[in-house]
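The structure under discussion appears below in the form of structure tokens.
A single protein chain has been removed from this complex, and every other one stays in its place.
What follows is chain A.
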Amino acid sequence: MRISTKMKSVALAGLSAALLATTAQAETVRWGAPRDIVSLDPYSYGDSYTINFLNHIYEGLVRYNRDLEIEPALATEWEIVSPTTWRFTLRKDVKFHDGADFTAEDVLASLERVSDETSPLKGNLPAYKSATVVDDYTIDIELNGAYPLLLNDLTNIHIFDKGWLVANNAEKPTDVSAGVEGFATFNTNGTGPFVLESRTPEAQTILTVNENWWDEPAHNLTRIEFQPISSAATRVAALLSGEVDFVDSAPVQDLGRLEQAENLTLLERTDLRTVMLGFNRRDELVAGGENPMNDLRVRQAMQMAVDMDLIQDKVMRGKSRNAGTLVAPSIPGYSEELDTPAAYDPEKAKELLAEAGYPDGFEFDFVCTNESYVNEEQFCQAIASMWSRVGLTPKLDIGPTAKQTPKRANGKADVYTIGWATLPMLDTYSILVQMLHSKEGNSGVFNWGDWSYPELDKLTQSAAVELDRDTRLQMETDALKIAKDEIIMMPLHQQPMAWAVSKGFSDFPQFPDNKPRMWYVTK
């Protein structure tokens, strides 16, 4: 028996050696992904998973380093000429994959493409007004107001080659409503560390290393085979049987099994995404009748009635991190002082409800989805039963995201779940302006409960134009304090994330934004 396995492994080694010889020293990573990318065009669909994958092919003017700090990429330096004008100096001797030179014209064409009327990614560059080419390697970006987070936004704006866009009639993003396909959906031409070799949707996308990359590669990969496997059980099986060697979304229920597998390393941490509950703050509940949740004591009672430690232990299998504030620790604007989870006190909760005039509780709709967040269905059920215990009557409504979101967005939910990671901006400002700010103009898109805190709005607006980083972050922290004191949203936890890689890799950094960056991987 022993001999035969040994012989088999020798034979296998010989076989793999032969295979290696044919592909010339390939350091390949076979990536088993939970889903396919939607397109090869980074400006096609507001999907951060796709944008991150395409970051292997395309690059922005700046990028995040291993510690998620911003560093130069296609731009080498920048200065703020006036509060609304930023001047970027571009890197010389950068070539696109087809050999074309990278110049300021390319940046201009890309900025115009992403901010076009029909671009779904327009919102990723909210402050952009126009850009002017100063010379081949200098470009001025004009903003519609002072805006401190331009660099954060630019990390996700991939740069195209102008000549390539023009030649292929793709200067404008593909407009879905026009019903015509675009060239960039099927082809790529970036400056990034990897070059597209082939793509078969839902089956395989293959990248090979860009030998002419401008940067000193920190990775030693020669090939990435990206294979979506949407069924979680199959993904785990493929990893265990050695058909893939990296999985970026290992299901929580299989972590124990993966941990025991000898040929695998399990990488675990908590995500940047904070999962929280929002409250309806209109005058009436969805089912009609006065809305008790406008009373702070009621919201306090609802928070005290939930035993987050029990949920962490039983539902999240000890893998989540209970949150006291609405952003995760590594997000600028976070304050440790605020991050104290509320104490569990069902007796006090009952008292507060009685004090507010609801000794027998009240009935309300509790809207959850079944797949947006890790174990969402289970923790929603747990929270609902904890609320029942203090006398409240939550009517739990669980369904797929596409079905639940219109309810939540149109005020048809009294309590709802939502997660926020501040991506791609990575700054507290993102949650302030998109969720906590009053719903007016372009602010408060995710203010689904329709609340309004003028003081918080003022802090948000001041932070939006404050160019001094420390002052701005203090304003953001102050705003988070209001959100905590008033329980605008009830923070639950940062959810766990798990990657599993085969033992062959010597360096495989895991990022809290759950984005695999292969240009840091060595085998």
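In the analysis below, contacts are C-beta pairs under 8 Å (C-beta built on N, C-alpha and C of every residue); 3 or more make two chains touch, one makes a residue touch a chain; residues count from 1.
Just so it is clear, contacts and distances are computed from a predicted model.
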(request) Between "Acyl-coenzyme A thioesterase PaaI-like protein", "Circularly permuted type 2 ATP-grasp protein", "Sensor protein" or "Dipeptide transport system permease protein DppB", choose the name on the UniProt record of the chain that's been left out. (result) "Dipeptide transport system permease protein DppB"
(request) Among A:T28, A:S48 or A:T265, single out the residue that touches the unshown chain. (result) A:S48
(request) Identify the residue among A:N52, A:S335, A:N375 or A:Q434 that touches the chain left out of the display. (result) A:Q434
(request) From the listed residues A:V29, A:L54, A:A75 or A:L121, report the one that touches the chain absent from this view. (result) A:L121
(message) Can you tell me which of A:V81, A:V134, A:V166 or A:A203 touches the chain that was removed from the display?
(response) A:A203
(message) By the contact criterion defined above, which parts of chain A meet the unshown chain? Give residue numbers in ascending order.
(response) 35-36, 38-39, 41, 44-48, 117-118, 120-124, 126, 174-177, 179-182, 185-186, 200-204, 227-231, 233-235, 237-238, 240-243, 400-406, 409, 420, 423-425, 430, 434, 439, 442, 445-446
